[in-house]
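Sharing a structure below in structure tokens format, with a few things to ask.
All protein chains of the complex are present and in place, except for one that has been dropped.
To keep things simple, chains are lettered A and B as they appear, and every chain counts its residues starting from 1.
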Amino acid sequence: MSTASTASAPAATTAGTTNRSRLRALSAQAWLVAPALIFLFIFFVLPLVDNGQRSFVVGDNGWSLANYNKLFFDRYYLGVLGQTIGLSVVVSVICLILGYPLAYYLVRHAGRWRSLVIFLLVAPLLTSIIMRTFGWRVIFARRGMLNNFLIETGLIDTPIHFLNGPISVIVGLVHVLVPFMVLSIASVLQGINPRLEESAQILGAGRTRTFLLVTLPLSLDGIGTGTILVFMLTCGSFVTLLLLGGGSIHTLPLLIYQQFNTTRDLSLASAMSNVMLVIALMCLYIQLRFIRRRGVKG
Amino acid sequence: MIKFPRRDFLKASGAVGAAGLLSAFPNGAFAQNKPDRITVTSYGGVWETAIRDYFVADFKKRTGVDADVQLGNPNQWISQVKASPNKPPLDAVVATAELIIEAGRAGLVDKIDGAKLSNLKDVDKRFVDICEGWGVCFDYGAGGFGFHKGRVKNPPKSFVEFVDRTAKGEWTASMMTPNWNPATIFVIWALNDVYGGKLDDISPALDAIKRMKKNCIFWGSVTDFLTHLSSGEADIGIYPDGRVWAYYDTGAHWIDFINPSEGGAMIPVAIMKPKNAPDIAWEYINSMLAVEPQAKFAEKMNYGVTNNKVVYSDKVKPRITPWEKTRFPPIAEIGPHLSNWIERWNKEIGV
Partner (left out) sequence: MMRAFKSMPLLGLHLYVVAFFAFMLLPIVVVVLVGFSSTDYIVFPIEGFSLKWFWRVYEYKPFLQSFIVTFEVAIVSTILAIVLGVPAAIGLARSDHPAASVVMTMLLSPLSMPAIILGFALLFYLSMLGFGVSLLSLIIAHTVVAIPYIVRTVAAVYRSLAPSLEEAALILGASRWQTFRHVTLPLITPGISAGALFAMLLSIDNLPLSYFFGSPGTSTLPVVMLSYLENQFDPAIAAVSTLQLAVAVIILVVIERIYGLRGLSAA
């Protein structure tokens, strides 16, 4: 299948090369992709197909669509689906807004501090997620650091309930995931020649215009990469939701965890994970097409 | 050099992995092939220390066979046995009665047999029956009220009183949720039973929780209860006796426990032998039922144990809730209703 898949390279690059070398390039590309594809087919697709069958077996009644009927037509489960996607969108957008300036700083202005910046970015990821959420609990508690600070500075009179709500979940997730956004964007920004920006400025564009018309479009690939990563990781995360959410947000992974841990209804859990997989694959595919088109036009 | 075909590559990577495995763990990973070692299971932390120091030590002393202890939780272990029923990676598995029944009905477990367990005669029959005969309980916890002595001067004596006074707002309750599996018994079944509900309709329990909800903080994980009480975010809650006393012993002398007059729900921890595990595993289970190691276990863990010849020390005797004063949940019958319970909880309580 993959022999055909990676067929034609962009016309601009192949123009001028002979048919023979084009054929060589073609087979070489398929050969490059095959090992990873086969590995994932054996150790990802097959186990999931094996597991996915469970979702169609409900009780002892043989094959049934009862699980999917429930997931798509029960208002509660539709709400869960909405919350899962909504949360992922919010976290991705916040990570993008917080992360882009940092990636820009890292590549263009950090200079000799670059190693330190990368180090500070990565270091928090090296403590266990269980302990990081514990840290947030301490900070957000009713009599915790943040409330004490806000009361002492006179900004509020009574403690705010940060914990067990969307705020603490979003903060916790952004904290864990923003480094992935920064590094994704930075590795693409790095490939953009600063001379392009300089020429734009010499030609009279201001900083803002240069950024909007030159830097930003060229870094779209990095934005796409980072956003997909963060979106997917949020979609699949449950530890942060479990420990900081106090049940205020219901997402599919949280319910899947519940099915595994408490009800042992593996059939419903498989159905939920199949739904998640389909949604995610659709997002991935759409975004990839989008990036590709932008990439060709830009 | 980079031109090796896929198949060889897989083999090569497999070989690399296997070599790493062999060199890193000469004993552990292949324990089940060697008659001089078996693999048993334990929860982490202080549990692991107790299992190793008392039960494994007793087993080794009597049989000369050593046991590796695998950490984790029962869901993981039962899944692992299920995945390799012909060659189970575990020889004796600690689990909840509910999971043992599920595994037993799936044909993965050997029935408990008095002829193979000399200590079984000293264990009440109810501790085998609650596992449908597929396992035997060696300890249990009771879900009563853990509370802050300073802030709750006059603790509730019964579940009904607890619900009424929480609803009135006399204190903030720290409430477990079904994300922690035992909550289905300690809270849902216990409250439902107290208010006369049946297994197929948990409305009485859910109504009680709805009344209390505005004065409750719900947990994320099992240790949140202790954080809530120590930080002042909550004052009281339903919690297992052993965990309350373990926390007391770390220096939190403000915490106390009371068993409600209706009797707190009892959750036992049981042990089973997977089918196709070597027979020597029975001897390990026998060690888990023996008087001396059980007494040491109770002393360290503050949990009640099941051998009726065990005499508790003066320190733990007042702490441990006698099993006669607890209520035995019908675990085998609850199983089929769990999905429905959780779905109703999610929809109606929503945490």
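To be clear about the criterion, a contact is a pair of C-beta atoms (placed from the backbone, for glycine too) under 8 Å apart; a residue touches a chain by one contact, two chains touch by 3 or more.
Everything numeric in this text was worked out from a predicted model, so none of it was measured.
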Contacting the left-out chain in the complete assembly, out of B:Leu199, B:Ala252 or B:Val291: B:Ala252
Contact with the hidden chain (one of A:Ile170, A:Ala200 or A:Cys235): A:Cys235
Footprint left on subunit A by the chain that the document does not show: 1-2, 4-10, 13, 28-33, 35-37, 39-40, 43-48, 50-51, 98, 101-102, 104-107, 109, 114-115, 117-136, 138-139, 145, 175, 178-180, 183-184, 186-192, 207, 218, 221-222, 224-225, 228-229, 232-233, 235-236, 238-239, 252-253, 256-257, 260, 266, 269-270, 273, 276-277, 279-281, 283-285, 288-289, 292, 295-296
Absent chain, residues of subunit B that touch it: 2, 13-14, 16-18, 20-21, 24-25, 27-29, 31, 39, 43-49, 68-73, 76, 79-80, 82-84, 87, 89, 221-223, 226-227, 230, 246-247, 250-252
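Just so it is clear, only the chains that are shown with their structure count from here on.
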Residue ranges of subunit B in contact with subunit A within the complex: 6, 9-10, 75, 99, 102, 177-179, 181, 183-184, 217-221, 227, 231-233, 338-339, 341-343, 346-347, 350-351
Subunit B contact footprint on subunit A (complex, rising order): 34-35, 38-39, 76, 137, 141-144, 164, 242-248, 250, 254-255, 257-258, 260-265, 268
